[in-house]
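Once you've had a glance at the structure underneath, I'll fire off some questions.
Excluded from the complex is one protein chain; the other protein chains are retained at their positions.
What follows is subunit A.
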Amino acid sequence: MTHASRRAVGLALTSLTGLAAFLMVAMLALILLDVIANGASHVTWTFLSQPPSDGMMGGGIFPAIIGTAALTLLMTLAVMPVGVLTAVYLHEYAPPNSRFARWVRVAVVNLAGVPSIVFGLFGLGFFILFVGKGMDRMLGHEELYWAQPGILWASLTLAVLTLPVVIVSTEEALRAVPMDHRTASLALGATQSQTLARVVLPGALPGILTGAVLAISRGAGEVAPILFTGAAYFLPDLPSRLNSQFMHLGYHTYVLATQSPDVEATRPLLYATVLVLLLLTFALNLVAVIIRTRTRRKAAGAH
């Protein structure tokens, strides 16, 4: 083959790779455009502030928004301390070539790959039927109190699911804190924990926030783990106790899309719900991307 023809073949195949990249962007644009075009007109203040009515064929999604927010808030409270401290152990405290640290890493990688529906089974089997039942017995509840699906168990299930996200981004953030900062602090007589609390963690804060935001975005969108651990089909009341069930944007989407008696009547509601859910997760992801690029640029500038 002559050089010119090799070049031509190469160019053709190169444009094929470009096409693949374009296809991914195009699918994203298609989904966004479809959801915005069909949903935007229906996202009104009444839609955002009213509970569903007329057998899910009217009204809004207020309880679902509050339910999702409460769920992710509880999840964040549970996952952040554990995730951040695990990353701190892996990056700051583990002795070099520590076998325990290696095991933790293997576990985290595998935890990230466990199917979300299995987390749902775990939440049911562990939190509700084991922990919840045990608490009921210890606290002397005659009826089911903790041993039933509720927002606490759902949020803890999601916390286990998002643990790898937090650990990975926190570790990346810790890696970006220059070694000099630590040695300088130690040389000034600070102990390891003082260095951690006053130098390393503040330096890594943007990255840790990125992890939190990513975890929230992941947790807000997951439906499979909360199917049996607390999500409710229809519940006009807001969750008031840790063991109450709740409505959820993702679960509401699933219900509207698959269990509606009249598909055409619920279509605008469905699209509007999806639009709100997408805006929420995209806004969170965008925040994470922005924080991360900014810190990366800063880290690159520091060296």
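The rule is short, and it goes like this: a contact is a pair of C-beta atoms (placed from the backbone, for glycine too) under 8 Å apart; a residue touches a chain by one contact, two chains touch by 3 or more; residues count from 1.
The working rule: contacts and distances are computed from a predicted model.
The unshown chain of the complex is recorded in UniProt as "Phosphate transport system permease protein", chosen from "SoxAX cytochrome complex subunit A", "Circularly permuted ATP-grasp type 2 domain-containing protein", "Sarcosine oxidase subunit delta" or "Phosphate transport system permease protein". Considering A:155, A:169, A:244 or A:281, the position touching the chain not shown turns out to be A:281 (whole complex). When you scan A:43, A:208, A:227 or A:269 for touch with the missing chain, the hit is A:227.
Residues 3, 6-7, 9-11, 13-14, 16-21, 23-25, 27-28, 31, 34-35, 81-82, 85-86, 88-90, 93-94, 100-101, 103-104, 106-122, 124-126, 129-130, 160, 163-164, 167, 191-193, 217-218, 220-224, 227-228, 250-251, 253-254, 257-258, 267, 270, 274, 277-278, 281-282, 284-286, 289, 293 are the ones on subunit A that touch the missing chain.
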